[in-house]
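For this view, one protein chain was removed and the others were kept in their places.
What follows is subunit A.
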Amino acid sequence: MCAKSLTSISPVFPTTVVKRRVVKLIVNFLFYFRTDEDEPIGALLLEQCRVEREDDQVFSIVFLDEAERKYLFECDSQEQCVEWIDAVVKASYEFMRKNLIYYRTEIHRLTGKDPLEQYGISDETRFQVNSGLPPAAT
């Protein structure tokens, strides 16, 4: 479990107001704080979003249902920017699910065995290859 925090990320909204915030990535949420406060002032759920490099030190998060709105973040350095983009991309549950299905399928292909069987979770909907289809109610 890791929480990355940086002091120099500034969300830049369309009104071009630049604010310095502390940003913490915790599981699939991006929490942001005023620099000297303990409680977050806001959070972004990082599902169904796209992350893009905007500039050397700037990345953006765009949510698929509101594609015209960009949340912009400026980092201290290029390396930080790359790190953050990587972290945010991997922070979604959906991303993990896809990886898991891929590993499961590959292991099964190579060994003939379902690696999830020993955990007793091989029947769970979320681990099925075809669960992109609308499921029946369970």
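Some points to look at:
Heads up, the rule we're going with is that a contact is a pair of C-beta atoms (placed from the backbone, for glycine too) under 8 Å apart; a residue touches a chain by one contact, two chains touch by 3 or more; residues count from 1.
Simple rule for what comes next: contacts and distances are computed from a predicted model.
For the omitted chain of this complex, the UniProt record lists the protein as "Sesquipedalian", which is one of "CIB1 protein", "Transporter", "Sesquipedalian" or "Ubiquitin-like modifier activating enzyme 2". Those residues of subunit A that touch the chain absent from the view are 1, 3, 24, 26-29, 31, 38-53, 63-66, 85-86, 88-100, 102-113, 115-116, 118-121, 124-126, 128-135, 137-138.
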